[in-house]
Structures are given as structure tokens and as C-alpha cells.
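Every protein chain of the complex appears in place save one, which is left out.
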Amino acid sequence: MIEQIGAWRRRRVLTGMAAGTAVLAAPALLRAAPSGKPVKVGGTLSLTGFLAQTAGIHRIAAEIMVEEINSRNGFLGRPVEYVLLDDQSKPEMARSLYEKLITVDKVDLIQGPYATAPILAAMGVAQRYGKVMIQSSMGIPKLQTYDRAFPATPFGPEPDKTYPNVILDAMASIPTPPKTIVVLTSKFPSAQFMAKGMQKEAEARGVKVMLYLEYESGNHDFGAIAARVKEANPDFLWVGSLGLESNLLLEALRKLDYAPKNHFHLYPAPGPLALSPDGDRALCSTFLEPDEPFMSRPGMKRYAAEFKERATKANLPYTTIDAQACGMISEWQMLEAAVNGAVSLDDAKIATWLKTHKVDTVLGHLRFDGPYNHGDASQMIKQVQHKEWKVVWPKEFAAPGVKLIAS
Amino acid sequence: MAMKVARDLPRLVAALAVGAFALLPTAGLPAFYDSFLYLVLFWVSLATSWALLSGFAGYFSLGHAAFFGVGLYTTAVMATKFDVPFLLTLPAAAILPALLAVVIGAIVFRLRRLRGELFALLTLAVTFVIATIVLNTPIDGGGGIFMSAVPLPSLMPTPTGTFYLLAFVICVTTLAIAWKVSHSRLGMGLFAIHDDEDVAEAKGVPTFRYKLAAFALSAGIAGIVGGVHAMFVGFITVAGTFELTVPLYVVLMSVLGGSRSWFGPAVGAVVITTLLNSFNSGDQAMLGRAFVGFILIVAILWLPDGVVPAVRKWLKRRPTGAARAGAAVAPVVASTKPAGDRTLLEVRGATKRFGGLLALAGVDLDVREGEIVGLVGPNGSGKTTLINVISGHYPLSGGSIALDGRQISALPAHDIARRGVARTYQIPRPFMNMTALENVIAAATFGGPSRSPAEIREESLHWMAFTGLSGKEDMLPAGLNLHERKFLELARALATKPKLLLLDEVLSGLNPTEIDNAIRLVRAIRAQGATIVFVEHLMRAVVELSDRVAVLNEGKLFALGAPHEVMRDPGVVSIYLGKAYAA
Partner (left out) sequence: MPSATLLGQALISGVLAGGMYGLLAMGLSLSWGLLRLVNLSHFALAFLAAYIVYELGTTWHVAPWWSAALVVPAMFGIGAAQHWLFDRFRVNELASLLITFSVAVILEAGIQLYWTADFRRYETPYSTLSIKAGPFFIPVLELALCLVAGTLAWGTWLWLRRTFVGKALRASAEDADIAAAYGVNHKQLAYLLSGIGAAYAGIAGTFIALIATLAPAEIWTWLGVVFAVVIIGRLGNPLGALLAGMLIGASQSVAMAIFSPAWAPVVSFSILIVVLLWDPEWL
């Protein structure tokens, strides 16, 4: 009962909101405001629980996109209504809620949740109902076994082989390329997956792996690990970290009066690491940063401004748009392009269209005709320079005047 | 015929209802309801299985995630790495955790000290260890296990319906097990263990085996629930499996529903799961969670003992005259065997050492059938220790004890109790959560010869009447005064029809009228031909009641003989510093 009232109220508010935005935007765009029965797009995010740190970012990005789509033509002339549920960071909840979205709320389309476990739980449901599912945060592409699941982030089909080589190429370009490496990783599936690839590729290219260490995900105490890193004193430290693990590790190293030479971090919380006194020159994976050449991509300037405004209003600590938020934007750009391209809300047609077309999103030209529906890999490297993240590799994506700084 | 129909009708209706619920997925409801109900049934099974050991027997486990997780990974590994069909993995998912529980229990339950918080700690530590092993070995290795390639049998029109059906079957079975256990000898024993394990053992409850059985059942159910859940979740990780949420939630659910009731954890699980699922729309997530917290606080403040006990209490407020009327005292024919020459108890060189302290230094004592032996001596002379070693509460450090010519000194206490040795405690130790009658019935069930439940009940009522406790049957021990509790101790001991009755200071703490009462009672017991060894400080009672008196001093038998002779012995008098008759 409460559910129904809630759903009803939400629908009215959102439709009202969408209509309002459309009215304001209409004169400028000289288009008819979307009208008719709204197209419902459902999805869950981990708004509460241990994965909730990034949900705020995703939510804002999604809301920006829904409003933008409605300010244009909606989906096939109908307004888009975003039905967002909270999966509490639990895969079994994600599974159950996608079933709710599809069988009770009867959404027309779905968007994927965040993080590998909920995505895979939701993917099973999507598969059973033949729904197209676009997701932006699954770091192990080979697990995406459903042929209507599409990535909105250009990991490429085998990032554990391709990305380590991007990193090693970057390292080979510095004046004294590293001869030794320590690979340290959180035992989190996607981080460990990449760390194993890093170990293998480094060895293949003749960089000596002095230590390969795995620590429990969510570890608090980095004292002993830092002591081992210091003792190994590698030319390059590669950390498969999540959240604030990198901050804690770097602080632990500093306490031992040790600063790692070149250090790379896989999936850290970008804000805190950039602001950390120990974060200077830290390297990190990314797909985009709010600089040129990315800012010239269509809509990007507006998304960045809009994101900053909404993030500030939502009291988020770090209000600069990042690759995470752009992953979500990319999801909606793909969906919009596919619906318009297929001229249909039918999942089979949308899936066929996506497989046979390229989509221009903020994350570049994406294609989905490779293994696991992945296309070209475009994972880049960014570096903290003056407390800001700057893309430094590959060189053609580096911001004007910015270079990879080796230590 | 009509009676039979009337009796079977509720069962038939219940069976039909269960059947109808099982077929719910075919009703055409949106699949979401199947998956929501799956989650409810999942938690009902987990919480109920936890309560089998932790609620019933009071062994508070924080390790339920370990058994759940072992079951989950058993299914995952067998199905993905060895291509075993999913349904065939489920028996293994139940058996493996059950075996694990048996191994852990076989070690832990032998250690009397590992109760309460230490048991909770141990189970928590076991969870950490197992989780780390799974994480760092090829079982998982850190990458998680993806189940998408494992085929799910189509037991129902939809896959979610299949999960619902599996969870439903497990849940109904779990509840049936919980019901059966709580209404069986095993359950009675577990409840006794919950209240006072040492007493339970002394009354004949095979505590070790019972705890092991409950632990294995509890772990086995958790394991099979995990096995199904592996498929439901689809992608399993160590962090998502062995998390503290499982033990925490099952505890909270059991507390809310009432963990000593077979049905309580289920009620708690339904309430909490439903609440946690009520607020999942994006706009309400935060406030919804806070609201759930608020409801739970109000609920538990209002019903501090849990929902089910509160409802029971409310139902009980209505008079139950019918039960009383049936409780007429049935006469039990007293056996009037005269005191014979046959030796019933034979203690030879009994020695008991506590660290450096020698509590018993080689005591020899024979007790003849039908005899009453008074055991006296100053404080610390070893009287209660002697009772404790005879009843098997402490193992002997040396020497031997035989009952009816059979060695009993190596037997566990419950075996000794079953061979006909009953004891009372100086400070009464009733099972605090059982009514007075249940206390007596429990003792009669485990300690006495095997009889039908109806016989046991009748005899228990008889012994309650015999000890003057008629009308107090339904009271909890907390409502009885000291005198009544002492007599409850006696009733519990008598209801086992003991060959040998060990009484530890039955009279201490009683006022003179109550003492007279008690002495009359012991005489009446004696008149029925029981053999009694009793510890007593009150010399008047010792002299009046005993055939022979044994005097202990510093762990040794100092004197033995007819009461008046022994009491005149100058040595005995000097031990008591002339206070012999002062009491």
C-alpha cells in the first residue's frame, strides 16, 4: 500500500518535473515537449550500505540525463520517468528489486546497478525477461555473459591484458623506466583481476615483480604492509586499491619516512587521494577528466557545470565531475541513442541496434561488437598534479601542457 | 469415525494450506512477490535454525555465517567446478556444515568453561578463520564464483518460482524440525541446558550429545539455505557471504520474536525482513532505514521478551480451569522393601584434587540398600564434594565408586542419573524458565525409568502433591519461596524413582516449622524404601533420621556408625568444638 502511494507520488512529481523542464526548454529548442504515457526506466543503486559512497554521484548524473532527455524529445516523444530503487549494496536485494521493477512497476527499460556483484545479480533477471541492461562499473568484462548486456565504459574485452600494458608503456616513457615493481592488491574481485594481469604483463616485459601481496578488502592496518613495501623499495608501486585504502597505505608509508617512487592506484576514491599530502604525483586509472580534449565532447561542459551545482547542493564533498559520473551519463546517452536509432522500446531491437552501431558518448566512440559486447579499450592514466587529477597518458588525451611527471 | 474426522480435519486443512502456499508461484502473481517471499523464507529458515542451538539451549553463536557460508560454497564449488547438478549439491551443502559443527562441537562442548560469551567468541573466530581460508585458497581465491552457467531445474513455471519453492520446502521443514524438537525429549533437554546445564546433566540429560545434535541440525539447515542462496544470488564473494549481517540479523530476529519458542524467530524474521524491504524507493532509502530502527525500538520496549512470549502470556491470562481439573493426584504404590544387607553404593578410596587442594583424600563408604546415611563434618571437610563425585558432577582423581556392583565412577553424570542416582542442591537450582511442574516432568523424563508422557505427568503431579506443592504447578520458580524451592528440588529427585537419593542440606535456610515439615517429608520418603545419603549440619535432624552417620574431616572419613555412638565420640565432638548439639 505504502509502495503504491509512493510510486504514485513519485510518478506525479517526476512527470511534473519532466514536463516543467520541457516547457522551459521548448522555446529554445523549438521542439514539441514529450507527451503521453511516460516511458519508465528502472534501476537500482546502492544508496545505502557499504557501496553507497558512489551512489550519490551516479544518482546526480542520472537525474541530469533524464532531465536533458526530457528537454529534448524524451524517448520517442514520450517523457522519461526514472524509477530508482535502493538495493542496499546487497546482490540479493538487487535481484529482487529488478524483478520488482520488471514485474510490478512494469518499467519499459532498465539501467544497470553499480558494482560487479549487484550487476551480475541484476543481469540474471534481465536475461530472464530479455531486457537490455547497460552498466558502467563492471571491471571484469568476461563475466558479462548475457548478450543484451552492454558496457558504458570502454574497458575493452580483456582489460587485464590491455591496461597493464598501457601502464607499462607510460612507465617506459619516463627518463628512468622502472626495473622493479611491487604489486599490492585488495582482494576485491575486480581489483585482484587487474592485479594478476599486472603481475603477468610486467613479468612478460622484463620488469621484476619483487612482491605480489594481497590484502583483505577493507583492511584498516597498513603498517606491516608498508614496512614490506619500504623494504622492497621498488621502482614502481602498483596498488589495486578501493576507496580510501590508498590514502591509508600512503600515510603508513609516510610514517615509515618513505615515499614510493612511482605509484599507481586502481580504483581509489579520487577526491580524498587528490587532496592528500601524500597523493601528489599518484597515478590512477580513468576514462575522462574535466579537461581538454574531453571538455570539447558534446554536452560535456554543461554536464560538468550542472554536476558541480547539484553535487554542491547535495552536500557531496568532492563536486568535480569524474569518470564515475560520466559512466552513468554514458549509460543514458547509449540508451537514448539506441531507442532513437531503433525507433522502438523493444529490447530485442535496441540490442540489435547497439551491436551494429557505434555510439558517441562522453567517454568517446563506443562500439559493442567485440567479445562480451565490449569494443575498444580506452582506459587511461591520470595523475595528481597540484591537487588535481590530470590525464597524462596516452599522450593524445593529456590536457594541454600536462605531462606525466616521474619521481 | 466422526471423532477421527474432527481430529484429522485441522491437520488436513493445514496440509492443504501448506500445499497451496507451495504452489503460489503458479498463481500468476508478479515474479517479484516470489523473490520477496523467497527472502522472507530465507531469513525465517536461518533464524529458526540458529535458535535450535542458540535459542533453545542458550549457546549463543555468532558463527552462523560460517555454516551458511560453507553450505553456499559447497554448492557453488560442486556446481561450477565439478558440474554436479544443482539439486544434487544440496545434500552436501547440508551435510558438510553439519559435520563441521559436529567436529567443532565435539571439541568445544567437552569444555565446561566454553559457555556464554566464550562460545560466542569461539564461533566468531571460527567464522573469520573459515572466511579467510575460503578467500585465500582455490575454493574462491578472491575472484568470486559466478553461477550463471549452472542450470536451474524448472520445478515451477519461472526460475524465481523454483527458488520460492525450494525456500518454502526448506522453511516448512525447518519449522517442522523446530516444532518437533521443542515438543520432544531433545527439546526438553535443550531447554534444561539453557537454564542450568550442570543440573540438566545431573538430572540425566545427555547434554553433550544433545548439544551436538542441536548444533548439527542448526548448521545443516543453515548450510542448505546457503546452498540455495548461492544460486539465487548468482555471483558469490567471500565478503558478501561471511559478513556479520547473518549472525547479527538472526540474533535480532530471534530476540524480536522470542528465541525460546519454535515459532518466535520466524515471527521476528518476517517482521524484520518485511520492514527492511518496505523502504527501497530511491527517495525514502535513508529516512526509511531510520524509521525501521525506530519501529524496532518501540517494538522491543513494548514487548521486551519478544512477540511470541508476549502473545502467549496474553493468552494465558485467561483461566485454564480444564487443565487443573485433570490434575488429580494419582496414588503411587510405595515400594516397601525393608532395609536389606545388599550393598547399593560402594565408595573405595575416593580421591578428588582441585589443583593443589586435596578435597577428598581416599574415602571408603558402603551404603546398604534401604539405609539412610547422614554425612556430617565441618565446613570444607568434603561432604558436598563427595556428593558431587558420586553424582558424577566432578570426575574422580582416584579410587572408585560402584552402584549395584557396577562401576560408575567413569560414567558421565547423566548416565549415573539414569542408573538411579538423584541429587538435590543445597541452594535450589530449578530450571528458571520452566514451570514447577515442567521442572519435575523434565527430571522424571530424563532420570527415571522410561514411561509414557502421560504416566510421567501423573507421577510428577503425585510427587508435587507429596511434597506439598499442589496448586503451584504452573508457577515459575521465581515465584516460589525458598522453602517451596527446596521441596521442588525434592520432588524433582523423587520423580526419577531413584535407587539412591543424595540430599545436600535440605534443611539449611528453613525456619523451625519448615524444618519439621521437611523432616516429616524425609521420613515419608524413607518409609517408601529409598536409600538416602544426606549432608546436614543440623544435628537434631541427623540423629533423628540417620541409620548411620559418616563424619568427614579434611577429606577423610573420620568416623562411621550409629548416630548416638558417633556423636558421643570425643574426636567428633572436638572437631565440632563442642558445638555438636548447639544447632
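Each chain gets a letter, A and B, in the order it is written, and its residues are counted from 1.
Everything that follows uses one rule, which is that a residue touches a chain if its C-beta (ideal position, glycine included) is under 8 Å from a C-beta of that chain, and two chains touch if they have at least 3 such contacts.
If you're wondering where the values come from, they're calculated on a predicted model, not measured in any experiment.
Among B:118, B:410, B:527 or B:562, the one in contact with the hidden chain is B:118. In the complete complex, the hidden chain is touched by one of A:75, A:215, A:332 or A:397, namely A:215.
Touching the chain that is not shown, out of B:108, B:200 or B:266: B:108 (per the contact rule at the top). Annotation for chain B: contacts to the undisplayed chain at residues 62, 107-108, 111, 113-114, 117-118, 120-122, 124-129, 131-133, 135-136, 142, 244, 248, 251-252, 255-256, 259, 286-287, 289-290, 292-294, 296-297, 300-301, 304-305. Touch with the hidden chain on the side of chain A covers residues 47-57, 89, 187, 213-216, 218-221, 223-228, 231, 243-244, 247-248, 251-252, 254-257, 269, 271-272, 275-278, 314-318.
Rule of thumb we're sticking to: only the chains that are shown with their structure count from here on.
Inter-chain centre distance (chain A to chain B, centres taken as mean C-alpha positions): 53 Å.
Those residues of chain B whose C-beta lies close enough to touch chain A in the complex are 30-36, 38-39, 132, 135-136, 142-144, 146, 148-149, 158-160, 229, 232-235, 237-240, 276-286, 289.
Partner chain B is touched in their complex by these residues of chain A: 2-3, 6-7, 10, 44-45, 47-48, 59, 84-88, 90-93, 95-97, 99-100, 102-104, 116-117, 120-121, 123-124, 128, 140, 143, 145-146, 187-189, 192-193, 214, 216-218.
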